[in-house]
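Got a structure here, written out as structure tokens. Questions coming.
Partial complex: the chains shown occupy the same locations as in the complete assembly.
Chain IDs A and B follow the sequence of writing; residue 1 opens each chain.
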Amino acid sequence: MNSMQRAEVLIEALPYIKQFRGKTFVIKYGGSVMENRELTREFIEDVALLKLVGINIVIVHGGGKRINAMLDRVNLDVKFEQGQRVTDGEVMKIVEMVLSGQINKNLAAELSAHGLNAVGLSGKDSGLLKAEKKLTEGKDGELLDLGYVGEVREVNSSLLCSLIRDGYIPIISPVAGGYEKGETFNVNADYAAGAVAGAIEAEKLILLSDIKGLYKDINDEDSFITEIHVDQVKAYIEDGTISGGMIPKMECCMNAIDKGTNEVVIIDGRVAHSLLIEIFTNAGSGTMVKA
Amino acid sequence: MNSMQRAEVLIEALPYIKQFRGKTFVIKYGGSVMENRELTREFIEDVALLKLVGINIVIVHGGGKRINAMLDRVNLDVKFEQGQRVTDGEVMKIVEMVLSGQINKNLAAELSAHGLNAVGLSGKDSGLLKAEKKLTEGKDGELLDLGYVGEVREVNSSLLCSLIRDGYIPIISPVAGGYEKGETFNVNADYAAGAVAGAIEAEKLILLSDIKGLYKDINDEDSFITEIHVDQVKAYIEDGTISGGMIPKMECCMNAIDKGTNEVVIIDGRVAHSLLIEIFTNAGSGTMVKA
């Protein structure tokens, strides 16, 4: 690549920098990218670049695989019903330790090592996330109580706003406090990211996932959707175009938009620098769901 | 107690409020008070009162007993040499999860439930604490490498200062990052509290302990020392007046003063409201070591 081509890439980024400078992006970080050292390193470089050109970043992370490993180790069952983890009090303690005490702090440390001022938080800090028990619909439509599985009810954004204003990058573990003294809930990271994005009126919610995005027909590469209105998503679900495993992911996008987020982007975390490519190049890389 | 007596208590507190308003206290919270629900509740009330009359609070917590329980559960040995925990990589992960993911966040949540804005941090957030391996002197004077046992080398106080200025109470877990990529160290909570107090030029470092304070003669209740100069402490260690288990505690005080703390107070965490009594009444309650 010659100098001129390099300059063109930078110039191409110009209108995007102009557009997003001073805005806030909430990024859901999870899945494969989290388990792969190389992808993680690239993700951190991407975040650093976004921050430097003046975009405020908030990260909400997930953590499934490491939780399972730890539960195994303490001889607790790894049990899921309808895709939700069965979470009694003992399980909840392990979940929280892994999420808030291991993944969260390691990510904060890695970002900080790159000269970013990252601060690891959980929903229990300064009332950041308050949740209530969420019942899960069973196979036969009955409601199942899976324990400390929660749904975010309140976001106290003042701590986030203070930290963002002072140039910090908040990293949020998807663990919330409850309304009863001492309660702790495990909340879905995608949904938590959506609630946070809504509460701070983020410009974009970006979901780093293990899929490329949305296809009209999953078997037809050419039917990839780069941009779609939330109402169309609903229509596609109703007419069966969207089905199976894509439904929960799409419900999460719809929920995030419903909570006040302007725009949700699903990008493929398995592709190197997919974050940067999505934001700073005309090509883009994923599916954007708009309000 | 009649109204007049109540008024007198408040009036007695007046000069102390005047003196400490706008100053910062670093409190080391650990030992029995942490294991006792009632004492913890009273400790939180005390912190709330200090904050309300305008004193900034930073808390550094310990966590010994719960770490041991978790290590047991994952079948890792609980091993100490010369009072220091033997901490290999596997042990360090458990230590961190318990400290930063359980104790730290639960304390943040409890304080926040009292209307305080508490934020749980570890030394790995935004480069707050950087440590290096600390070798331990063995029985025969040889130096032992006990693994990830660290000594704080740097404190990045800017995050603390931002949070304090905005009215938050930072809660710090005694886990530090290292200078090599990915390193994590377990640091002594008393020493970490001393390093933090020095870095932010705290007015007081208060060590909530399981002892009443310092006695000239441990068998003579009347020899209790309410205030002592750091030089006198050194002299007492040299002449054998202070001996045995009191030596490390006193070394911690001396180290804290050396790092820049103005005043270290050892108070008895087993006594209800000992924090409040120490700060707001003429009687005081512990031993004050002055620079």
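Methods note: a residue touches a chain if its C-beta (ideal position, glycine included) is under 8 Å from a C-beta of that chain, and two chains touch if they have at least 3 such contacts.
These numbers were taken from a predicted model, which means no experiment stands behind them.
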Quick one: 2 copies here, how many in the whole complex? 6
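Rule of thumb we're sticking to: only the chains that are shown with their structure count from here on.
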Would you mind reporting the rotation angle for the C-alpha fit of subunit A onto subunit B, rounded to the nearest 5 degrees? 180
Whole-Å gap separating subunit A and subunit B, where each centre is the average of the chain's CA atoms: 36
Contacts from subunit B onto subunit A in the complex sit at residues 70, 73-74, 93, 96-102, 104-106, 108-110, 112-113, 117-122, 124-127, 158-159, 162-163, 166, 168, 175, 177, 181-182, 184
